[in-house]
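Note that one protein chain is taken out, while the other chains of the complex remain in position.
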Amino acid sequence: MFRFIIKRILEIIPILFLVSIFIFMFVHMIPGDPARLVAGVDATLADVELVREELGLDKPIVEQYFTYMKNLVQGDLGKSLKTGRAVSEEIGARFMPTFWLTVWSMAWAVIIGLLIGVVSATKRNKWQDYFGMFGAVSGLSLPSFWLGLMLIQLFAVKLGWLPTGGMETWKSFILPAFTLGTGVAAVVARFTRSSLMDVLKEDYIRTGRSKGLSERKVTWGHGLRNAMIPVVTMTGLQFGFLLGGSVVIETVFSWPGLGKLLIDSVAYRDYPVIQAEMLIFALEFIVINLIVDLLYGILNPQIRYE
Amino acid sequence: GCSDSGGEGKGSDDGKSAEKVTKEGKDVVVAVASNFTGLDPHDTNDTLSNSAEKTMMEGLLGFDKDMKIIPLLAKEYSANDEATEFTFKLRENIKFHDGTPFNAEAVKVNFDRLADPNSGLKRHSLFAIIEKTEVVNDYEVKFTLSEPFGAMINTFAHPAALIISPKALEEHGKEIARNPVGTGPFKFVEWKPGEGLEIVKNEEYWQEGFPKVDSITFKPVTENGSRIAMLQTGEADFIYPVPTEQVEGIDGKDGIEIESKPSIVVRYMAMNTLKEPFDDKKVRQALNYAVNKDAFIKVVMNDQSSKLDSVIAPDVQYYAQQELYKFDVEKAKELLKEAGVKEGLKANLWGANNSSAIKAMEFLQQQLAQVGIEVEVFPMEAGTLSDKIWSVQEAKDADIELYYGGWSPSTGDADWGIRPLVGGEDAFPPNAYNVSYYNNPKVNQLILDGLQTADDAARAKAYEEAQGIIWEDAPWVFLTAENTIAGKKNYLKGIYLLPDGSLSVSELEIVE
Amino acid sequence: MSQNLLEVHNIKKYFPIKKKLFSKKKEFIKAVDGISFTVKKGETLSIVGESGCGKSTTGRVLMKLLEATEGKIVFEGNDITGLSDDEIRPLRKEFQMVFQDPYASLNPRLTVKEIIEEPLIVHNIDKAKRADRVVELLEVVGLNKYHANRYPHEFSGGQRQRIGIARALAVNPKLIIADEPVSALDVSIQSQILNLLKDLQEKYDLTYIFIAHDLSVVEHISDRVAVMYLGRLVELTTRDELFATPLHPYTKALLSAVPVPDPTVKRNRIILKGDIPSPAAPPSGCTFHTRCPFAQDRCREQIPEFREIEKEHFVACHFAEELGS
Amino acid sequence: MVELKLTKKEAYMQQSMENIKSNTPFSEFWRKFKKQKLAFVSFFFILFLIALAIVGPFIVPYDIAEPDYNNVLTGPTAEHWAGTDAYGRDIFSRIVAGTQISLYVGLTSVFLGALGGTFFGLIAGYYGKKVDAIIMRGCDVLLAFPGILLAIGIIAILGPGLGNVIIAVAIFSVPVFARIVRSSTLAVKSTLYVEATKSIGAVPRRIIWKHIFPGTLSSIIVYFTMRIGSAILTAASLSFLGLGAQPPSPEWGAMLSGGRDYLNIAPHVTIFPGLAIFITVLAFNLLGDGLRDALDPKIKD
């Protein structure tokens, strides 16, 4: 197990390396002159050139890349072009809000998704199933920004129950987490249903029944545990979706997180911030999938990490 | 914790107009549209950051409600006729928040910093012209410019010239951007990028009786709808900007008051005067006739702006009103015919990709369709757009045809309202913003004249003439002078937006 | 008759187990661990053994579907061991395979015609001739032309196996490797297929390598029988000899374990202890020693030679002579 | 008596013969598919949408580009079923006309993505080893980015416009398809029938196209339909961020995005395009679900 983790972590390195090259190229391919954008609308050309020099953007791209990589290897993510702050600081402040938002979205999505999935699977082709699945597919079909706007209108403006945005109290989490998690809940529900339905056809379920276990014990005890195995894998992949979704959702709910920062930094072509953020997204994605793999191993004793 | 007073705002929501709402405490929340980029006035160039900086720091001069220059830290000033020497007498007995006394030396430190070409400051260019700053005595400073610059007084009133505590400057260096120390009515508490900026009352403020609130929190809320919702629920007491579309929907409800006032922001559609057929004045004028500005204001601006009748807005110095191009499709068509333009002329219109710009461009597209011009609209993300415009090295290579844009001369001065936009070759991209590649030697000369004197009348004359010629040449379709629109709860007083779009909170108070 | 169609010299097939990160030592599943035999033209050689002992792997290696880790395969006097995919392709006409699972070995998306036609297309047979050939083949295996346009799932297991056989016959092979062709079938169908295989052998002078785990089937169809245990041959001899005087203790146990469908017979069973060891960690020495009732120390240490004890009777047991009597 | 015997026996024989025909994989699929009621309805709804996409622009009651500044932002009325927008244009007509664009974006982008993904997936799955490692690492890298970010970047690089939106959405569909196709390729590759085909000496090209590709087709089809929904949503999100279709195109996302500033005073401007997106995406998702049940591929994603 320990070995496995080490191995996986070592595997991350080349991927991150590739990712960083890719990001660097990608970011620099995007047209737009950060010096111009940072210098501002009423800057003169001289100003712009000054800023360019100041930011080191006048150097050849290859040199910039090596500088970037050199610093990266030393753990230095550079400075924001726009604010001049260290990128680590800039991102550090934004990381937790996004993290918690993602976690809470995931939490409710998984719980609700599982419940709906299990009910649908056990009540196959009954109204509960149709209802649950229709709901799930609907959740998947809603444009999330639209849902967010509608929810704000209803719960914040009309009813005044919840704040419209920002991150202040636990109440602030409800709407964004709900909006962000809807799609994931839907996926989890559908996936749980089909996975559980497959599992309920398995021989060992019949064995359980033949022992005289009640339907509830068979479903929740024997069935769900097995059904969870693929669900967990898929849920891990959904994190990527959440991270992407957070970009839009954070805008709608003025969430002080990474997604919004990204939009801002893209607008300014704030290369170091964009690069660092994308790197973090990629890293997060990879780490989560590592965790998922570990969970997978815990759930599935047939996998032994050697 | 100053936002939980929200409930009161909603006492009754049956839409009675002008219902009074109240607020407990003296802590105000202001929701703004984007993040501050920094709090170092010398190194920021966005109006929003400037607004925040002005709460904590003050300049020698400042603007009042109508963009008139008023003395702040300076008692009075004088200039020589050539507009090369400016002398300020300073107010006495003022202290920075950190206890450092405000004096001529402090001023010198600030302007030396700004004028230093190696400073790497974003605002250096505004002050590069200062050759030297001399301390005449403890409370008098003299600036000498390297060349005549008539608009310099406005530059001194610009937020970029706010005075920072020299001690703090020394202590923090570039980090001053996160530790601003000034003489202003509010003191810095905390700034979490993305979450907000908190400032508290400066108990020792030099203006008696001010400030009248205990604290202000600025929160960045990008999405218009969310910002408005915050005002409606009372999570914010003041928001800006308010999109024009929403004004009607919220004004007078939930104790909300909308303040919509003329600004110095102009909206225009530039035409590339080097490109056929826009190199023909008739065509450009035709387009001016073809666009229904009334409809523009109604549909795009929701009546929250006024027609633009010069290249600069009325609140800008030396503004001279011109006679409007009346909406007249027939005349437009005629002019086009005269210019030999055939039906079905195709043109590309570039602009930003925010919803209001898209809306405006779509409107222009509809209007020009009436005179047989097929416009294709390209909303572009800011970076892409700037790249498209400024990566051009030679004027003739410019792809730009039509461009929907806006301009706010932050110094409030005619020079800055005209020169960067239509100031001839020197202003062609990538040098400045002359995206219509308008180059009229006469105008160029007049601009120069206006700069080379500090004499008011002489300057006024030069600019008046220039405005007339530009109007006639019509490098733009002149659209509107925009309003600044803010929303506030009706218990707030003394908080307003200046015509340049910056916020003034020094007189802010909460009334019952 | 005694001409050797196929000679197999000491072939091995090791499957690497996924490498561990920090250990340099590679581990293998020794699926086939050095077997040698010859197949004469026109005969049926059966390979029997329990599940996982490497029968199918042997078949695949012979078919060149898997590359042998070691050893030599000589087909009609030509060494085909080192041939590349491209070089082997034209030779594939000569040997074909019938698979164990008639459900999985036919592409469910193709019609019977397409399935049987495929080898003809692959080996560039004229389009005109193909259609006739398909009908002919269908009739040969006891189906008819009406079946040609149907899909495999519409057939019963026995019928599918016939289709599989027709496909194998399509290019007139000399050798057919049949990997448990009847073990997935019902008893009442099994005999139909066995009879068919026998008929075809006579008609086309085919040579069979018949892989099975069911000794009664093997006895019915083979000329010679090879018994396999954990990747190695333990005994190889003529059918009559094997069933009359099995020499290896494993063969004996295997023979005695087969239930006899006659309630009146009461036999003395040799019931082996324990399970078949994993081919990833085969026991040292004689791999059968863990279950062998006669195992001695020597068996644990020394790998018994696969030797010809009597004419045409090969055994890999240190004590074959003693046990035989 | 004899006659009867013949008829009974014959009847049975005949019946078994009759059962022979018509049971193609397609008819089998259709039979199962018809049982998926929601999916079946969705299928016809999508057919209807496609019809609408073709004829929509010709049958709309109002000119979709013609402004009417005297009639802006009116709520739903008998004349304007879904009200009018900020320029006084009929929203219903625009939604109808916009069907074309949304379907076009959804279908083309996913088609391109599926094309690329299938190619890479087949190659990676079939050849394995290094080829597989390279392709899959590439996919990992692409997958490690949230899709919308990739799209933002791609649009920023390529410039605005529907065509580029399609390319952006297509590009980030590629790794997902590649993964799915690869995993079904691996499954199909290990089947006995592929081994059988190898054993008769077929070349890889034939094995891939004749056997493996058809085997992966059902996963591709199912995922294809589901993906259309998310492609439409992505395109809408891009429009929401100002990176989508150009005005005055009645793209639903653009309509919705343009209307969001009126949420207070004219919610219909936002609600109707939102509903249109929702229902269309829903239909594709339900169809995908039904197809999955009828085709029964296991999509592990």
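Note that the chains are named A, B, C and D in the order they appear, and that numbering of residues resets to 1 at the start of each chain.
Criterion: a contact is a pair of C-beta atoms (placed from the backbone, for glycine too) under 8 Å apart; a residue touches a chain by one contact, two chains touch by 3 or more.
The rule we apply is simple: contacts and distances are computed from a predicted model.
Looking at the choices "Phosphoribosylformylglycinamidine synthase subunit PurS", "Oligopeptide transport ATP-binding protein OppD", "K+/H+ antiporter subunit F" or "Hydrogenase", the name in the UniProt record of the chain not drawn here is "Oligopeptide transport ATP-binding protein OppD".
Note on the undisplayed chain: of the listed residues A:5, A:150, A:174 or A:213, the one touching it is A:213. Summary of contacts with the chain left out: across C:91, C:131 or C:189, the touching residue is C:189.
Of C:65, C:91, C:125 or C:257, it is C:257 that touches the chain left out of the display.
Interface residues of chain C with the unshown chain, by the touch rule above, are 50-51, 156-159, 186-192, 194-195, 198, 213-217, 219-220, 243, 253-265, 269, 271-272, 275-276, 291.
Of the residues in chain A, those that touch the hidden partner chain are 200-204, 206-214, 222, 225-226, 229, 299-302.
Please note the rule applied: only the chains that are shown with their structure count from here on.
Between B-D and A-D, more C-beta contact pairs are found at A-D. A straight line joining the Cα centres of chain A and chain D is 24 Å long. Separation between the centroids of chain B and chain C, computed from CA atoms only, is 87 Å.
The mean-CA centres of chain A and chain C are about 52 angstrom from one another, to the nearest whole unit. Those residues of chain D in touch with two or more other chains are numbered 156, 241, 260, 263.
Within chain A, the positions touching two or more other chains are listed as 30-32, 149, 153, 251, 263, 266. Those residues of chain D whose C-beta lies close enough to touch chain A in the complex are 38, 137, 140-141, 143-149, 152-153, 156-157, 229, 233, 236-237, 240-241, 253, 256, 260, 263, 267, 270, 274, 277-279, 281-282, 285-286, 289, 292, 298, 300-301.
Across the complex, chain D meets chain B through its residues 65, 67, 69, 72, 86-87, 155-156, 159-161, 241-243, 246-248, 257-258, 260-265.
Interface of chain A with chain B (complex): residues 30-34, 36-48, 50-51, 54, 82-85, 90, 93-94, 97, 149, 152-153, 156-157, 160, 163-168, 251-254, 256-257, 260-261, 263-264, 266-269.
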